[in-house]
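Heads up, one of the protein chains got dropped from this complex, but the rest are sitting where they should.
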Amino acid sequence: MANSRFKYVRNFELADNLLPSTYLVVRIDGKGFHRFSDAHSFAKPNDKAALDLMDRAAKRVFEEVPDVVVGFGESDEYSFLIRKDSSLFSRRESKIVTLIVSCFTSAYVFYWPQYMPPERILQYPPIFDGRIVQYPSTSQVKDYFRWRAVDTHINNLYNTTFWALVLQGGQTTTEANQTLSGTVSGDKNEILFKKFGINYSTLPEQFRRGSTVVRSAVEAVNETFGIPATANAEPSVTEPEDPRKIANPLFGHKQKKKPRAIPPYDGTTGEIVVLHVDMVKDDFWDQRPWLLA
Amino acid sequence: MANSRFKYVRNFELADNLLPSTYLVVRIDGKGFHRFSDAHSFAKPNDKAALDLMDRAAKRVFEEVPDVVVGFGESDEYSFLIRKDSSLFSRRESKIVTLIVSCFTSAYVFYWPQYMPPERILQYPPIFDGRIVQYPSTSQVKDYFRWRAVDTHINNLYNTTFWALVLQGGQTTTEANQTLSGTVSGDKNEILFKKFGINYSTLPEQFRRGSTVVRSAVEAVNETFGIPATANAEPSVTEPEDPRKIANPLFGHKQKKKPRAIPPYDGTTGEIVVLHVDMVKDDFWDQRPWLLA
Amino acid sequence: MANSRFKYVRNFELADNLLPSTYLVVRIDGKGFHRFSDAHSFAKPNDKAALDLMDRAAKRVFEEVPDVVVGFGESDEYSFLIRKDSSLFSRRESKIVTLIVSCFTSAYVFYWPQYMPPERILQYPPIFDGRIVQYPSTSQVKDYFRWRAVDTHINNLYNTTFWALVLQGGQTTTEANQTLSGTVSGDKNEILFKKFGINYSTLPEQFRRGSTVVRSAVEAVNETFGIPATANAEPSVTEPEDPRKIANPLFGHKQKKKPRAIPPYDGTTGEIVVLHVDMVKDDFWDQRPWLLA
Partner (left out) sequence: MANSRFKYVRNFELADNLLPSTYLVVRIDGKGFHRFSDAHSFAKPNDKAALDLMDRAAKRVFEEVPDVVVGFGESDEYSFLIRKDSSLFSRRESKIVTLIVSCFTSAYVFYWPQYMPPERILQYPPIFDGRIVQYPSTSQVKDYFRWRAVDTHINNLYNTTFWALVLQGGQTTTEANQTLSGTVSGDKNEILFKKFGINYSTLPEQFRRGSTVVRSAVEAVNETFGIPATANAEPSVTEPEDPRKIANPLFGHKQKKKPRAIPPYDGTTGEIVVLHVDMVKDDFWDQRPWLLA
């Protein structure tokens, strides 16, 4: 084959397989999103349409990659947890990280018109970068999402107060920075409440907590047994501890007959839902033991 | 800072810097593009609009990353050469590869409506993956692009003959495969000419040679000296060996006065142009010595 | 400094840090030890002096590197377990693996005259190579040592029978290979017993089980409290489950007074001992929970 004389250049492709049996977290960040936000007049401190679009792009990653079992987003970043035992692309780092970044980016541009008001035309193609981090144990994975959740809280409280001072309080951005310099959480809550009548804890959970994406075990189990999904599963309601037993009264009976037919639920099937929940506490993980199994 | 308790999870982010002073080639591939081509009724064997869109997305990568100095595309793949001495993102592998894949993907979706006929609506967000390969020497870089160029030729000759047999010759795809089994280039050329009156060598260069993206040295030099770019620089005409001297009659004079003001041209500035040229011969590289300098 | 002009060459030294919080196993193998064994007339199938020397070299690694907490050796190989939370050399792979291989090699040559009969002069410097493997979980670490222990058993049973056939049975090595072809463990045990009167299970444990190196918790705890070590701690006797309480009657009392003064034993201190124990069962690990803590 004429090809073979130059094919030796493939020998320079080095293996980049990740360690087996570690949790993989892919974190995606918008590149130059300060400029992007300004160019598209995103509302301050939070633009709900922009956040919803991020969530939609994240769901697209779930649709494409079953081994992605948890997503968490805030602002212009999103993190994805891949199952510990995933053999996706033989765990080749470049393949995995580029696939997910490309999928997310593609969906972000594709779904833009569905999520944005008609006058807000996409001005130029946005870019995201990404990286993979390996975590050996469940406690580190939980702490990873705690780290992002705490970051969400801190940033959002700051930004909410900052933009209240600017947009409602008439301060310049420099003045607002000075006002907030050295303040702690309590101070910011007080400024919001006393000066602007804003009770921070009543602001939308999407802003305060970020967005968590998972697959609904209820849906997955019902599908397995050919039972129509409950009409309106409320996504932000926490799933029951063993969803298969409660969701389906026939379940226990069937299980007795053919226990081998029901592999334990592993989080890779079911309806993809977006929650706005507390990721610092253990509840999220305790209610979904399959995520870290 | 409340953040710090969980911040230790960043210690799991390992360095992934590439070796300094190597040429970096990023190759992007469409994922599942057989299905994507079918879903969007791409013409066989080549869909010019689809190829033009790929070229446009590649140009967007050039717009975003000055250190990308050569691109080469065929079918649903594109390769990008990054300068040997680039310190882009401190040569962090994940940053570079995800940035380029995301930029390409984003532009592909963004520019879709500009390149496709109005009835060809994008059905779902396409995905590309990517990888980086390091090459220590210029001969390997040239051979890399020769490898892709030869691949373009072989695939295109095969596909052109195959689809002529099917679309014009009435064969099934199975029959066409059998007809072509064991044939060499000469056989395919003969089939095309004798059965279908197609002279392969007169088909569009874009199909036969793929697309090569570079920056035009002529433009870059003129811009430096504030001289309007020549109205219609013909991109596929080969640039003169030292473009600065020929393009601008004042150049030699200025050079004598302020020789320090003119750093050697390095391929990172100038108008981005798409060529359809022979990448197997040395001419392309010989005419642009700055690309591998 | 005159040095600085060339110092840029250090930029080509890439980071090679291993993932935090994984168990590290360094495995060392003799290079060309068939030839080495012949050149030094090692007894077949096992040369006790040579194995004792391997064990001594392994102990030297323990003396040099406190974070090495388990060693396991058979034939011309040795494996070393490094604590999960070790920050030895910032977990730089090359540093760790070369240090341990060099230390082992150096000790092997250094202690040769102490372990070998005087007429067995070292003919040339032996070489070992090594590699590091990361394991995220305790079960994998246990399975790693099970893998080597089962390998020890299989190899030793084979070699013992093989050399009995050759040295006592008068077969050629080719004939002995044929005799053993297709046999299972039971067959080999029977050959040994019926043909040569050898009861395999009574052969020295060092040959059948390999050598396991750990630090003695008893010693470590006594040292901490200034109490002379028990005169003759029998190394191959399994340590008690909580060695601090049983070994020292005063221990519990002191613990009540100053509980903060006693950090949990972590396996990095105490007398280094060589055991010949069953590494397939869980007992070894169950009795020393600190090793995988």
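The chains carry the letters A, B and C, assigned in the order they are written, with residues numbered from 1 in each.
Criterion: a residue touches a chain if its C-beta (ideal position, glycine included) is under 8 Å from a C-beta of that chain, and two chains touch if they have at least 3 such contacts.
No experiment lies behind these values; they were computed from the predicted model shown.
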item: Left-out chain, listing which of the shown chains it touches; value: A, B, C
item: Chain not shown: contacting residue from B:P136, B:P204 or B:P289; value: B:P136
item: Contacting the left-out chain in the complete assembly, out of C:G130, C:G210 or C:G267; value: C:G130
item: Which residue of C:D85, C:D143, C:D187 or C:D282 touches the chain not shown here; value: C:D143
item: From C:S41, C:S94 or C:Q168, residue that would touch the chain that is not displayed; value: C:S94
item: Touching residues on chain A - with respect to the absent chain; value: 11-12, 14-15, 17, 19-21
item: Where the missing chain touches chain C, by residue; value: 1-3, 6-9, 12-13, 31, 60, 64, 93-95, 97-99, 101-103, 105-111, 122, 124-135, 140, 143-144, 146-147, 150-151, 154, 185
item: Residues of chain B (touch criterion as defined above) contacting the omitted chain; value: 19, 21-22, 134, 136-137, 140
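Note that only the chains that are shown with their structure count from here on.
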item: Far-end chain from chain B, centres as C-alpha averages; value: C
item: Innermost chain, where centres are averages of C-alpha coordinates; value: A
item: Angular offset of chain B relative to chain C [C-alpha, multiple of 5 degrees]; value: 180
item: Computed distance of Cα centres, chain B from chain A, in Å; value: 33
item: Where chain B and chain C are represented by their mean Cα positions, the distance between them in whole Å; value: 55
item: Centre-of-Cα separation between chain C and chain A, whole angstrom; value: 46
item: Chain B: positions in contact with at least two other chains; value: 12, 14
